[in-house]
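Before anything else, here's the structure in question.
Heads up, one of the protein chains got dropped from this complex, but the rest are sitting where they should.
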Amino acid sequence: MLYDVYKEFPLIYRNRGSLVYLDNAASTQKPSIVIEALADFYFESYANVHRGIYKLAEKATALYEEAREKIAWFIGGRKEEVVFVRGTTEGINLLAYTLSSRLSAGDEIVISVMEHHSNFVPWQIVTSMRSLNLKVVDITEEGDLDWKDFENKITEKTKVVAITHLSNVLGTLNDIRKVVEIAHSVGAVVIVDGAQAVARLKVDVEELGCDFYTFSGHKMYGPMGIGVLWGRYELLEELPPWQGGGEMIEKVTVYNTSFRKPPHRFEAGTPNVAGAVALSKAVDFISSVGIDNIEAQEDELVSYILERFGELRWVSVVGSPKVRKGVVSFTVDGVHPHDVATILGNDGIAIRAGHHCAQPLMDRLSLSATSRISLGCYNTKDEIDMFFKSLENVRKVFA
Amino acid sequence: MLYDVYKEFPLIYRNRGSLVYLDNAASTQKPSIVIEALADFYFESYANVHRGIYKLAEKATALYEEAREKIAWFIGGRKEEVVFVRGTTEGINLLAYTLSSRLSAGDEIVISVMEHHSNFVPWQIVTSMRSLNLKVVDITEEGDLDWKDFENKITEKTKVVAITHLSNVLGTLNDIRKVVEIAHSVGAVVIVDGAQAVARLKVDVEELGCDFYTFSGHKMYGPMGIGVLWGRYELLEELPPWQGGGEMIEKVTVYNTSFRKPPHRFEAGTPNVAGAVALSKAVDFISSVGIDNIEAQEDELVSYILERFGELRWVSVVGSPKVRKGVVSFTVDGVHPHDVATILGNDGIAIRAGHHCAQPLMDRLSLSATSRISLGCYNTKDEIDMFFKSLENVRKVFA
Amino acid sequence: MIDSLYRDLIIDHYKFPRNFRRIESATVVKEGDNPLCGDKITLYLKVENGKVVDVSFEGSGCAISQASTSLLTETVKGKQVEEIKCIVGEFLAMLTEGKQPSVDLGKLLALEGVKNYPMRVKCATLGWHTLEQALKEIG
Partner (left out) sequence: MIDSLYRDLIIDHYKFPRNFRRIESATVVKEGDNPLCGDKITLYLKVENGKVVDVSFEGSGCAISQASTSLLTETVKGKQVEEIKCIVGEFLAMLTEGKQPSVDLGKLLALEGVKNYPMRVKCATLGWHTLEQALKEIG
């Protein structure tokens, strides 16, 4: 177990005993080196990037591009395939707008019913704009992708398949290689929403075989306002720009503009350099702890949580996927999830309750909301025990 | 003069004597309170916002909404009219995509030839997508908006007028009230690019009378990755969403979604809460120094710079607008601006050289590039003297 | 502290909501929901000569939203519309602005603790905002 990792997280360390932070799927806390990298950048190296011909600007530019390199390394991609965005949501919107501009009426986009709103709403917007068809793959009773339904929904007209790597509600780890195999067989490109996966298990985009992979910095111990869209270079090269502005152009005349190559084509305006630099420190942090160690520890805690829940007749765990990572949703008989979260919150246990930005999934499960535990690398067995102790209070209040 | 303000900027203060930072139009340095607010947020109050039912999330949400309120106050708007974006570029792209979706082929968008690429390229992209006409207002020889040309270009078909408040190359302060008067007479909405203005003079959106105003945090002593789009509520309410995802929806079903009211409708995904909170500290900083004091000091330095340039026969100042704020572009006879910037940079004088993301303006001026000084609140007369001393070196090298 | 939120009275009204039924002959039926958290209610009012002679609700959601609406029905039944409007104003001011009520809110004070839970205030006010809308409709 990673007993001492929590010491690297000032907010966690200082509030030890009074705060049990189990809302890591919403956002993780930050280790000191990330916060300090952010502050240091502004203290020591601050300048806008690109084309500044003085030392500070050179330094900022170098740091920004090194961050890109580090992130490429982290996910097994190439530097020029890494586009900095605000987060997963922006990454998917960028793809929805640019990919759909190349499609024709009647073409199909396939997603799954377990997607987060960020992998639902952009597709709804662009499919209705362009008369495309949005098809939604169902899940099994256990909460796994329904492969039969998936194969049925994939046709020769399918151009894009967008699937989450790891469900933020069910904890289901989807078999992306299988998704890719089926999707590529009809020539569709595969987009993977990696928001929940990237801080929980080793991600290698080449091994997964997908075409695009996107994730948020703030869910992987990095700062807010920065995220990553990775795409195969040949595919990025074919995409038109989305946002226009500085940094993404080659030459602008009054009525015409030529655009730079990827990744710059997709980074209009002043980028969040400080965010990118601090995100690369989050990668350093994860690497130093070891992503496999984080995964093993979270797996162990998940097993423990499921075991403890199994002892409570008045709690139902939502879903039982084949492979579950870091996330457990549950409901308490006769108590609304918001009331559960309020009572736990009052005991210093931070969990999330609601639809988790996955209303279509909630509808599918015939639930209006769930309570959710989601783990981070700093969580310990003691904390899980504190959670269960507080859960008894929920029971008492509603006795 | 604001003699001591520079002490609040650690990077400026520590490098005093060896660094003269005159590239503030690209980005400003940050005062301690901004950097500390950023770090403190992560140390003390970190959580994702909205719908977290525990103390940390409540605190983060409250800080985020207070930041919105502070920024509304700063520009004389209403809280619910303030949309957080990454920066000016994203603000204009959001407007270009959403406003244009309501226009018909043949409708006209009017901009000016002094616009930054961020107020050029998005309009080029959407006008070509939707068969709209992009019209570009000329400038006078002095570098002011050509009002006659402006009135000629405005017709009954003009639906949008997008103009910079303050040119990042010429330093021209445009008379926005006059723009508004003419544009509103044909029912066009007016978008103001406030990137260069908001840290240099008092901006009051009601007084200006414009419909949208957008600016970047990093150019007003705030952090990167955060900016503001202000819009009249009635107009924001009419706009469709642009990016889709969490936080901006009311109810999502598999095939249909209803959207929240502004400003949330336009804030898809996890926002940059830390950035917004730190930006509100930049507003506190500006307010405590006094925006009028900053303006007065920059005005004084600009006069001094122009006076000194006037004494040098081998330097030409670009443009002589009626009202100039904080920005002076120039060229040195026989020396390319990149060489000027390199030699100055070598002496620790940070200026910018190039097209300043305003290639159409460069073409209009028949220049390929200029060198540019742009001021911040911490610049002093001594620093300007150091600049001029270094400029003599440029001459010597190329003697 | 949690007891100041989930008072026995609240739990009781959640578990055994009062006036939880339809009124077929209602003067006005009004639906209210908090789409962000999924609470839903339908409020039935029967008004005669400016007086609420019967009131009921149906709905689903958290303890706070359901208990608050249940308490609402108890409070307004038999009262004049004008008096009810005053109570609604006082109740909402208590929760959203932290104001001391200037009339006696009786049992409704059991909900005062909600004001310390900003994320839950919307739950407690759902029924009351719906009532406000309903009263507007009858003029």
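Each chain gets a letter, A, B and C, in the order it is written, and its residues are counted from 1.
Criterion: a residue touches a chain if its C-beta (ideal position, glycine included) is under 8 Å from a C-beta of that chain, and two chains touch if they have at least 3 such contacts.
This structure is a prediction, so every number in the text was calculated from the model and none was measured.
Put simply, the hidden chain is in touch with A, B once you look at the whole complex. In the complete complex, the residue from B:320, B:346 or B:380 that touches the missing chain is B:346. For the options A:10, A:52 or A:360, the residue in contact with the chain missing from this view is A:52. Interface note: of B:16, B:55, B:157 or B:338, the residue touching the hidden chain in the full complex is B:338. Mapped onto subunit B, the footprint of the missing chain covers residues 334-339, 342-343, 346-347, 354-355, 368-369, 393, 397-398. As for the chain not pictured, it touches subunit A at residues 51-53, 57-58, 61-62, 250-251, 258.
We take it that only the chains that are shown with their structure count from here on.
With centres computed as the average of Cα coordinates, no chain lies farther from subunit A than C. Centroid to centroid, with C-alpha atoms defining each point, subunit A and subunit C lie 39 Å apart.
For this pair, subunit A with subunit B, the centres built from the Cα atoms lie 31 Å apart. Note on chain placement: the centre of subunit B and the centre of subunit C lie 47 Å apart, centres being C-alpha means.
Touching of two or more other chains is recorded for residues 338, 342, 354 of subunit A. Residue positions 36-37, 117, 119-120 of subunit C are each in touch with at least two other chains.
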